[in-house]
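Worksheet: one structure, shown below.
With one protein chain removed, the remaining protein chains of the complex are shown where they sit.
Up next, subunit A:
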Amino acid sequence: MSVDTILSFEEAMEKYDPVLGFEVHVELNTKSKMFSSAPNVFGDEPNTNVNEVCLGLPGVLPVLNKKAVESSILIGLALNCKIAEHCTFARKQYFYPDTPKNFQTSQYEDPICYDGWIDIELADGTVFRVEIERAHMEEDAGKLTHMGGSTGRIQGADFSLVDYNRSGVPLVEIVTKPIEGAGSRAPELAKAYVAAIREIVKNLGVSDARMERGNVRCDANVSLRPYGQEKFGTRTETKNVNSLRAVENAVKFEIQRHGAVLDSGVKIIQETRHWHEDTKSTTSGRPKSDADDYRYFPEPDLVPIVTTALWVEQLRSRLPEPPAARRKRLQADWGYTDMEFRDVVNAGLMDEIEETVTAGASAAAARKWWMGEIARRAKLADVDPAALGVSPAVVVEIEKLIASGAINDKLARQVLDGVLDGEGTPAEVVEKRGLAVVSDDGALQSAIDEALAAQPDVADKIRGGKVQAVGAIVGGVMKVTRGQADPGRVRELILATLGVEG
């Protein structure tokens, strides 16, 4: 596979004006599927959440899930869309093993939601309005696993295996209008936009919104044009961009790659690109061409949906507090400074901290753990902190262990490692690793006596009134107890031993 030449991002931005567009697929968290009563559950054994409708067996009829329609309308309302009074489903025909019917049931000319907008706040507080073209209902496809070959990719595979558990899971596809004027902030805007969509659907409660599970998936369209030119350049559509950082990186990479192609006097090919997290680059997928004719036609097995003003207004009244308003409230509740709060938001950890506070931790402790030790470990593991595997309950339990004096901050970090290594709950890790603070004064006393005997000159200094010298003895005791003592208690005991007033 040839490696693409790319410009530096700065050079690409000097010469070209980027135009973006996004298609974000949101999986709804309904109990059952879009058109069948089979369960919508992630992670079960292959082909156990399917029935005859999901498998597209002959003679079956789809029946629309009302909750999925209402969730779709809620998404539209949250994105300031108009809600269609009348809309239909259409068949999008294509032959690919991920869809057993050889068509995807989708919407075509009349999406349920259209003409919306969303204000995106960038890291420095700049607000950028993104116009929403449409949000339509459709169904997810099955999951393919490519076997044989060395890479697990479709190229070179000997055959593929198909699990249809995901087939028919309700999806809402949110499509933006072309986004102009983002300039050098395009990659940042891309990430912020997808983060905002994820936040909105999670806040609405209509999706689990876990990107690592594919609940929110982004296809990013990028094109470049010379500054001052009105006509858009040829775009590419990068698929498989399934983390917030990947969205930012993929947009940045495509801008750099387009820049180099255009500089060399070659035309951009309108095509699908695939994002590769390992190489942080895209490769060519299939070109978009006239062969991409999905032969849409009205779905004869589903009747039109008519939305009344009463129904839509009932749904509107259920809209929760918008995320931007919620942020203002949470910052006030938690007492974070603007800087602290912005760092939390930019790290994508507001929900985790809110859950942790709700579960019983103080706001300060929740921030300390998520922004500190957990974020640090996530960075080392190259995953989003939320995906690391630490639950709010773990943070709360560790904090309780600290508050009760069972462990100190230093030991707590080892407890976290133990939890991440799969050794159980924090209490179990403390037990298994023998991490509890040595609070038995007898055990501490012998360690203190040992330390004092090892440094008699320091002991004399303390007896002579140089109380600050006690630090050297405390250090000795902590070393002997491998950090498992409470330094405050050790200090008290040393002074008592030497008969000195602290």
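Everything below uses one rule, namely that a contact is a pair of C-beta atoms (placed from the backbone, for glycine too) under 8 Å apart; a residue touches a chain by one contact, two chains touch by 3 or more; residues count from 1.
We take it that contacts and distances are computed from a predicted model.
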Chain not displayed: protein name in its UniProt record ("HEAT repeat-containing protein", "Aspartyl/glutamyl-tRNA(Asn/Gln) amidotransferase subunit C", "Heme exporter protein B" or "Nitrate transporter"): "Aspartyl/glutamyl-tRNA(Asn/Gln) amidotransferase subunit C"
Residue touching the undisplayed chain, where the options are A:10, A:45 or A:501: A:45
Omitted-chain contact residue, chosen from A:139, A:173, A:254 or A:299: A:299
Among A:157, A:175 or A:427, the residue in touch with the chain that has been omitted: A:157
Contact with the hidden chain (one of A:6, A:68 or A:330): A:68
Chain not shown, touching residues in subunit A: 30-32, 36-39, 45-52, 55, 57, 63-69, 86, 88-89, 95-97, 102, 144-146, 148, 154-155, 157-164, 297-300, 302-306
